[in-house]
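A protein chain is absent from this complex, but the other protein chains hold their places.
To keep things simple, chains are lettered A, B and C as they appear, and every chain counts its residues starting from 1.
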Amino acid sequence: MNAHPEDHARIADVFDPKKFLDVAEHYGHGAALGYKYQDHGVDWVEMSLPFRPEIVGVPETGILASGAIISLVDACGGAAVWQKLGKFEPIATVDLRLDYLRPAFAGETVLARCECYKMTRSIAFVRGNAFIDEQRVVANVVGTYIRNP
Amino acid sequence: MNAHPEDHARIADVFDPKKFLDVAEHYGHGAALGYKYQDHGVDWVEMSLPFRPEIVGVPETGILASGAIISLVDACGGAAVWQKLGKFEPIATVDLRLDYLRPAFAGETVLARCECYKMTRSIAFVRGNAFIDEQRVVANVVGTYIRNP
Amino acid sequence: MNAHPEDHARIADVFDPKKFLDVAEHYGHGAALGYKYQDHGVDWVEMSLPFRPEIVGVPETGILASGAIISLVDACGGAAVWQKLGKFEPIATVDLRLDYLRPAFAGETVLARCECYKMTRSIAFVRGNAFIDEQRVVANVVGTYIRNP
Partner (left out) sequence: MNAHPEDHARIADVFDPKKFLDVAEHYGHGAALGYKYQDHGVDWVEMSLPFRPEIVGVPETGILASGAIISLVDACGGAAVWQKLGKFEPIATVDLRLDYLRPAFAGETVLARCECYKMTRSIAFVRGNAFIDEQRVVANVVGTYIRNP
C-alpha cells in the first residue's frame, strides 16, 4: 500500500471510503483483482473480493491464491488508516503479518475488515481479518503503516 | 500457498523447481501474475515476476501492488520448502511477515529469493526477500509453513 | 513457552489456569518476574505482572523492559492454548509478533489477556494484548503455538 495525496486529487479531500473505492475499482491492481467497497465505521473499512477465475491459486483444489487475499487486506488496512485520519495523506505499509486459518475456495467472495486501532504522530497500527462469513475466517492480519514516508 | 501432492501427479515425485514452475506458470494465480523460475540451490529457490500493467498498484505513481509482490514471495517460500524436502508433500502457509523497504515501479522485474532455513517434523521456517537487484531490496520476508496440514 | 505434560504431574490433568498459575508463580522465570493469575474464560486467560524494580528497562525514564512484557504475554498465550484445549499437552511457541503501542512505567501493574482464537490438529493461533487499563494498551500480540512439537 503506497499512495500519495496528489493521486487522489480527483476525489474530495475528506476521506470517503465508498467514493475512494468506487474510484480504486477502476485502476491498477485493485481493478485487476476487483475489490469492492462494503462498509465502514469511524476507524474501520470493509471491502470484498468477488470471485474470479484468475485468483485461484491451485486449479485442482480450487483454493484461492493467498496473495490475492493479502492484496485485499493490505488495501483494506490502508483504507482503514485514511478512514481513521479522516483525510488522505501519504502512507506506506511498513510491515504486515498474516496468519492463515483456513483456505478460501473458488466461487467464494472473500471479505476483509480492517480497523486502525492506534494512531501515533508517525505510525498507524492496523488489525483485521479476511473471512467468508462469521464462521469461516480465512486469515488474521496485523500491520503497521507509516504516515508521510 | 496451499497445495496437495495429487495436484502434482503430472510432474515427477522428486521436486525439481524449474519443472514445477514451468508447470505453475500455466495455471491459476501464478499464471495470471506471470511468475518465472530463475534459479535454485539446496534449500532455496529464486523466482521472478516480470512487469505487466495489471500489477501496478497506484497508476499515478507507477508503484507496483504490494499484494503482487507478496504473492510472489509466498509462492517462492513454498517452493523453497519443497526444494529443501526434495519432494512434494502437502504444505500450507501458517503465517508470513513482510517488511517493505522501498517500492518497486512499473517496468521493473521483481525477483524473490527464499530459503527454507529450518525444517522440523511439522514446521518449515522460511526467510528471503524481494528485490530488483542487490542494491534495491523491496521487501524482507519471514514465514512458517506447516507440513501435511 | 515450552512445556511438557510430565512437568505438570503435580496438578490435575484438567487444565485449571488459576491452579496452574498458583504453581507457576513459584518456579523459574515466572517466579523471577512474578506473574499472577487474574481471570479466565472458555478460550482466554488473563494474567498480571505486578511492578518490581528488576523489570525497569531504562532507569532514568522508568520505562518497563519490553522483554518482561513479552515474557508475560508469551506465558499468557500458552495458558490460553491449554485453556482452550481443556488439558495439558506439550506445546511450544512457533512465532510471536508484538506491536508496541505505548510504554509502561515503573509502579504500574501490567495485565495481559490472550485468547486462543483458532485451534487446528497441530497449530494453535493466539491473539491478545498487554495493558494497564482499558484506555492504556501497551502492546498487541499475535502468535502461533505448535501442539506436541
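Heads up, the rule we're going with is that a contact is a pair of C-beta atoms (placed from the backbone, for glycine too) under 8 Å apart; a residue touches a chain by one contact, two chains touch by 3 or more.
Owing to the predicted nature of the structure, the values given are computational and were not obtained by experimental measurement.
Note that the undisplayed chain, when the full complex is considered, contacts A, B, C. Across C:45, C:72 or C:110, the residue that sits in touch with the chain not pictured is C:72. Of the candidate positions C:21, C:47, C:80 or C:94, contact with the hidden chain is made by C:94. In the full complex, subunit B makes contact with the omitted chain through residues 97, 99, 101, 117-118, 125, 127, 137, 140, 142, 144. Not every partner is drawn; the one left out touches subunit C at residues 1-4, 6-7, 27-30, 32-33, 54-61, 63-68, 70-72, 74-75, 92-100, 103. The chain not displayed touches subunit A at residues 94-95, 97, 120, 122-123, 144, 146, 149.
Here, only the chains that are shown with their structure count from here on.
Centre-to-centre separation between subunit B and subunit C, using Cα means, comes to 34 Å. Of all residues in subunit C, those touching 2 or more other chains are 97, 144, listed in ascending order.
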